[in-house]
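Below is a slice of the complex: some chains, not all, each in place.
The first chain written gets the first letter, and so on, giving A, B and C; residue counts start at 1 in each chain.
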């Protein structure tokens, strides 16, 4: 296999110069194959409160300029063991959620066709549904680790089935998920009613609250997650609002009492044994960000997800 | 007729205290009639770029706390000569533009039923279409003065006919407008092509550019607008992006080279002879505002529009 | 008893629409009784550094739009077990602290008259004194849990006895407090001198520092607080600057090294056994906030305080 083309060399081109591909990686059209692609889905028409996640991909790419190629936590140079690329944005219709969901499904399926693993940068959480559809066609029922302040298993808003609060209910209803291996992490804040929790449990979800992470510590939680998921194909979906608003002001439905970015990153680093088949980082709304606090956190989360995929790629190749 | 109930007395209740109804006016349910109502339509699903105008009504109301009851430019106490109220928000479906347009039409029609004149605070410019539909049913073809950086007579985006760039094309196609008396004011910035202007002209629109306002001065422009409109029933639609981004950063599709807030207010004050039947101020996107610059400008524009309606009400009663 | 009227239904009216009462609850004039009222006291003339808490109530109400009606941590729907309302703002004189303190005392006493419990949103910490006076008349000496970076038992500034740094000294001097059951939580940062601590201790206060919370954990601290307070009538006063500036930039006298919002909320959730008679959340200064980080934290703290009061209401009714 050809040696992967890495990011622009920061000792020759300052990190603030040149195009803002994610981590200054090559574009997908500059390489002959892509083992892992970071793609953007600039779509936020499924948002119920503060909109703006349509600018998320571009903000995460800008923040990703600072990333360097070696991950000391994983002792890994992800861009050396796999060809990682910036796969660009999927252009979707902002005026029709249904149309958007179909486009995302179709285009991500095409991207995955040659075996490329995707880390998707949203956009709002609606985008997880078409990604799960794509993945389900390739892998069958998928385990799900869902980092979020919210359950996202609500039913409909104003009669609309596809929104950023409903992707995992739809996914469960459509049989896309492996009901033995589903877990929310970081949940907190008020709900509509006790029924929200009951229905969520009926779909098979476990819940690790943000307070649980504080009380039990990241290592114990990570171990429990590994146990629950085992070696199933798993999708990791990270709503950036799993972080406290202090760590992620730039998001649409902030809830106090969240995780720190250190906890989130260390949790992810505890998941090296998982068989990750795809991942997303969603709900970065730059209009509410300040000094790239949120976008930087998101860029690091993407980096760790890419790292997990690269680890797998290394051991499988 | 009963004496109008005015705003909260600021010498008794500080302007930063109490509910933020527009200009601290009574709610519509606190009075027995409403001659003029300021209403909000928190809807921005028709936006093509920076979203967030859904928070416009609430921002304009907050900024309106500072308004006082006497308009020296018009030598008028608008809240004394007419019962002016805050008519609250129209709750619309954020996930379906079509549904939203219908709701706005139905609810504003009901509000106008007893003869109430509306000044609508958007929300994005999509909301002008259902308002024109409502007004057309009461008044027949309507003259239109449209203050905006953009023409808003584009056709469709992604196949969607109802967006914030298309309301006046739809209105023209539906025969809602009086084609003898249509004018854009403040237009500037690049277009898709020369055809944009040609088609716009075919619908009957005149164009006063932002540069024209600088070169010819507000008094000459106002005179020309009065001439063009005459005594037809006229709707005044103000997209806050008619102002330069310096005066209105908090909006979705900013264009350099715009009007100052002083020019816009003085233009409106030159329109006292018009037979205004309704008005809107749209596209205030608070996430991009700073220190209420935009919301304050919008609150003042609403105040002048209310003033024009109150003048008419006084002379007609 | 009549079934409580709950908040506006978010599946029918988007959370960004309609008036910003706290948590979209009914106004006090819309119900026939109020078991618990959230009120605002927009007053900041007692501030010694960055002013602006006069806009706190309005910011907390805006941030409260996102709250939902079920509290999973307490397994409670607070708005179902008690009639909770938005009691509006108390209009006070911004130019006379003495006058303001009297007005707050008089008006909150009137509000409490029918047995309504109050959660007061400041405004600066000065407002706690008249609230303690009101409560003392109803309940006698009051235990106090005071979450704050500061002791607030200083004496006078520039000869002024009533300021945001002095309410609890005044309260102690006036005999309003139960000197067996007083505790500051979250204290940190430099003081004027060792005497500050000595005098504070002499008034009967215990001190749990912000570092203690980190070292001992929220559960141990909550247990100690429950022990100290027992079943005395207790007032919980939360200066939002108990949070680190990362979690609460929008405040007047920020001190590094503070609590996280998760710690604060979990501490409050450890106090379900207390006999809470009133509470406040003060010192939210929105001009220094960003993306509602502070206001969201404060809205959640209010929600938990309402939750504690609702729990009590349920068990007592």
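By our rule, a residue touches a chain if its C-beta (ideal position, glycine included) is under 8 Å from a C-beta of that chain, and two chains touch if they have at least 3 such contacts.
None of the values given here were measured: they were computed from a predicted structure.
J.: Assuming all chains share one sequence, and 3 are in place here, what does the full complex add up to?
T.: Whole-complex copy count for this file comes out at 6.
Keep in mind that, in the parts below, only the chains that are shown with their structure count from here on.
J.: Taking touching chains as linked, do they make an open path (line), a single closed cycle (ring), a hub with spokes (star), an all-linked set (complete), or other?
T.: complete
J.: Which chain's centre, taken as the mean of its Cα atoms, is farthest from the centre of chain A?
T.: Result for max centroid distance from chain A is chain B.
J.: In steps of 5 degrees, what rotation angle do you get fitting chain A onto chain C on the CA atoms?
T.: For the C-alpha superposition of chain A onto chain C, the angle is 120 degrees.
J.: Centroid from C-alpha atoms only, then distance chain B to chain C, rounded to Å. What do you get?
T.: 40
J.: Just curious, how far off is chain C from chain A if you go by their C-alpha centres, in Å?
T.: 37
J.: Pull out every residue in chain A that's touching 2 or more other chains.
T.: 48, 157-158, 288
J.: Can you name the residues of chain A that touch chain B in the complex?
T.: Its residues touching chain B are 44-48, 50-52, 54-55, 93-97, 99, 157-160, 163, 287-288.
J.: Which part of chain A faces chain C closely enough to touch in the complex?
T.: Touching chain C: residues 48-49, 156-158, 188-194, 196-197, 209-211, 214-215, 244-247, 249-250, 253-258, 260, 288-290 of chain A.
J.: Inside the complex, what are the residues of chain C that reach chain B?
T.: 12-14, 16-21, 40, 42, 54-55, 57-58, 62, 88-92, 94
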